[in-house]
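Excluded from the complex is one protein chain; the other protein chains are retained at their positions.
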Amino acid sequence: MAEPAPILQMRGIGKQFPGVKALDGVDFRLLPGEVHALMGENGAGKSTLIKVLTGVYDIDAGEIELRGARVAFSSPLAAQHAGISTVYQEVNLCANLSVAENIFIGREPRRLGRIQWKEMRRRAAELLSRLEIDIDVSAALSSYSLAVQQMVAIARAVDIDAQVLILDEPTSSLDASEVAQLFRVMRRLKEQGIAILFVSHFLDQIYEIADRMTILRNGRLVGEYLTSELSQVELVGKMIGRELADLERLEGKPMARQTPALVEADGLGRSGAIEPFTLTIHEGEVVGLAGLLGSGRTEVARLLFGADHAGSGTLRIGGEQVGLRTPRAAIRHHVAFCSENRRAEGLVPELTVRENIVLALQAARGWTRPIPRRRQDELVSKYVSALNIRPADPEQLVRNLSGGNQQKVMLARWLILEPRLLILDEPTRGIDVGAKAEIQRLVAELSDGGMAVLFISAELEEVLRLSHKVGVLRDRKLVAEIDNDERLTTDALTETIASGAAS
Amino acid sequence: MTTLTVPGRVRVPRKYVPVLVTAGLFLAMFAAGGIRYEGFATGQIILNVFIDNAFLLVVAVGMTFVILTGGIDLSVGSVVALSTMVAATLLKHGWSPWPVMLIVLLIGAVLGLGMGAIIHYFEIQPFIVTLAGMFLARGLCFTIDTESIPIDNSTFTAFAQTRIDLGGDMWISPSVVIAVVVVIAAAYVLHYTRFGRNVYATGGSEQSALLMGLPVARTKIGVYTISGFCSALGGLLLSFYMLSGYGLHAVGMELDAIAAVVIGGTLLTGGSGFLLGTVLGVLVLGLIQTIISFEGTLSSWWTRIFIGLLLFVFILLQRLFSARSRR
């Protein structure tokens, strides 16, 4: 089968952010009429690559060729005009306008300056019916499901003559039938010769729709493969990689604990987020949660912390049944939660390191009982040096710190509360190797000191090294709970994540 | 966080609900007034509401544009006063009426344009910029004169005194005709022109509008220009109505205009609302005043309390029906 000439070719792309090399010599090509999956865990550089391509960021190195000509876009709009359209997970349309308008706004059919609504609706309906979508185009976009909204965004992109369509995690909030509908549309566009770049964390979907895939890891290219020639297990292995050998190794595997149960979740679940699960965490135990992004890892954590309301099931902490309706209630039961989304859910960027660290303790005490400044300084300097937070200036605004140090500030905030259960969601993501090792060592120490830790990470080595027990999630379901004994290896865990069954 | 998924499409006319609620309430108030007071349930009562509030209607139209983009314009009342002042002063100095009107309208539009440009290019909140604009326009009024200046120009008095007969003992003033023309023109612009749709898109999501390649800058500056123009026109109508220019005319009118727009079902967050709602909002405000004047014994402060209560009720209803959930 002869390969057609690629419509898009990126060579040696490099992108540097302060302190991080986001992309390093990445090659990528896109053939007309193919669905090409871009794979990699968080922080692998997928979204940076897309942003570089669509002109959100400039590139530091490398070149981009579209239809054989070198291009550099100054904005997503410029990319759009050149035929590269992007549909994001959070649809970038105006939900308050009608479906037809969203497709045609800025290009409405007019006569003497007057918008021809009838004509517009007719053309919108026609366009959508070509994509096998039959909806009332005069209704507001917000009255439709996200799947339909995405389809409308795609229709708009196609109608403004896109030759390259980028779908950035379009399926993460869709149910099975909606995904099927989206895939029908994608196949139809493929037949028309449109090149589709597809990002998804659901492996089954990749194998269903993608012809080819490019895998990134830590900003570097792992390789380009035909989907039919790479097994799921191989894929997961390539995505996760083994490059942690340079980290200081902890002595052997953690010893199993014979301690009383601290947290018992029974049938706890929330529709649309995570199917009911049962999980027990003992005192001083590190429970790892493994699974790909979007598999429900964070959702488990949020239910245990009361950040979301559980729709079903019961939760017992220290034998006492509790209903955690707010994070406040969870904190009263000595549960702490470090969110993976530091910027949106963790730090208050305008406040200083000191203020961010004492925030949760102060909230727990109430505003009428301030923590004396001297005690604050003691606590903060203790944790700044214990966690090696740099710069070691408690009065620095936290937004000026690097990712790893921000993460340590978050950790410090919860550690001074001396929680009984500490939930860490991707605590080592996007931070440098040294900080990573420090955080891992800290988790081991805390658990030795009797604190229970729920440790969520995409890096299996890390999970295996720290956890006494590993819960495996797949497609928003806790599919397996495995004791971390001698027999458990990353390969076995990878197998479980990929297949969904305990080996 | 919150999923954006909206289950199916169950309530199609949801976007019309706030307007319908306002319309229903207006009718109910009118019916109640008709039952309670002799000679209330006549067409002229509604026409009188139009006659007495033509200027507010025009100003509220401009405000609707601004609020639809998610902004706010606090300067309208002062610009109205400035317009009456400029008109009265120029007429006093013997200018002929038509150039005066032209200049007044131009001043309003330029003030709006300036505020819009500052808001957009210097990224200062509309609230603060238009507040400064409010002081500026009011200050200009008092700089011109602190006293009320009477208007005796024949064209202006003609506008003030002409009655347009509608038959059946009903009549309207020329100002009402102007206001209705403005409403129709504005409704046309909002519904049938690209500019109008860009207003809605910008209010819906400024970032999306940018990504879709819409001229956000032109739209945002445009709405403040329109609001300034409408305020100036409202000022002219007020000077017909009052036959004077005075720096203390239309004090607090920006709040009436905002209240009318909000009662009419337009969301302050932008992107949702109709001009018809604004018309109904002005009518509701006017009818409350009419009822209070019919009541006779009721004092003017009840107007404010009623308007406050109504605002409360409407905002509660809006929250119940609004599709948007707060973050």
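Chains here go by letter, A and B, matching the order in which they are written, and residues are numbered from 1 within each.
Here is the rule we use: a residue touches a chain if its C-beta (ideal position, glycine included) is under 8 Å from a C-beta of that chain, and two chains touch if they have at least 3 such contacts.
Assume contacts and distances are computed from a predicted model.
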item: Missing subunit (named according to UniProt) among the choices "LutB/LldF family L-lactate oxidation iron-sulfur protein", "Amino acid adenylation domain-containing protein", "Sugar ABC transporter permease" or "Cation:proton antiporter"; value: "Sugar ABC transporter permease"
item: Sole contact to the chain not displayed, among A:L31, A:V233, A:L359 or A:A444; value: A:L359
item: Among B:L214, B:V262 or B:I291, residue touching the chain not depicted; value: B:V262
item: Residues of chain B in contact with the chain not shown; value: 1, 70, 72, 74, 118, 121-125, 127-129, 131-136, 138-140, 142-143, 146, 205-207, 210, 247, 255, 258-259, 262, 268-270, 299-309, 311-312, 315-316, 319, 326-327
item: Positions on chain A contacted by the hidden chain, ascending; value: 51, 56-57, 75, 305, 307, 326-328, 330-331, 337, 339, 344-351, 355, 358-360, 362-371, 413
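Criterion: only the chains that are shown with their structure count from here on.
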item: Euclidean distance of C-alpha centroids - chain A vs chain B, Å; value: 46
item: Partner chain A, residues of chain B touching it in the complex; value: 3-12, 14-15, 191-194, 197-198, 200-201, 203-205, 207-214, 271-272, 323-324
item: Residues of chain A touching chain B in the complex; value: 76-77, 80-81, 90-97, 101, 105-106, 108, 110, 113-115, 117, 136, 139-140, 142-146, 149, 156, 173, 272
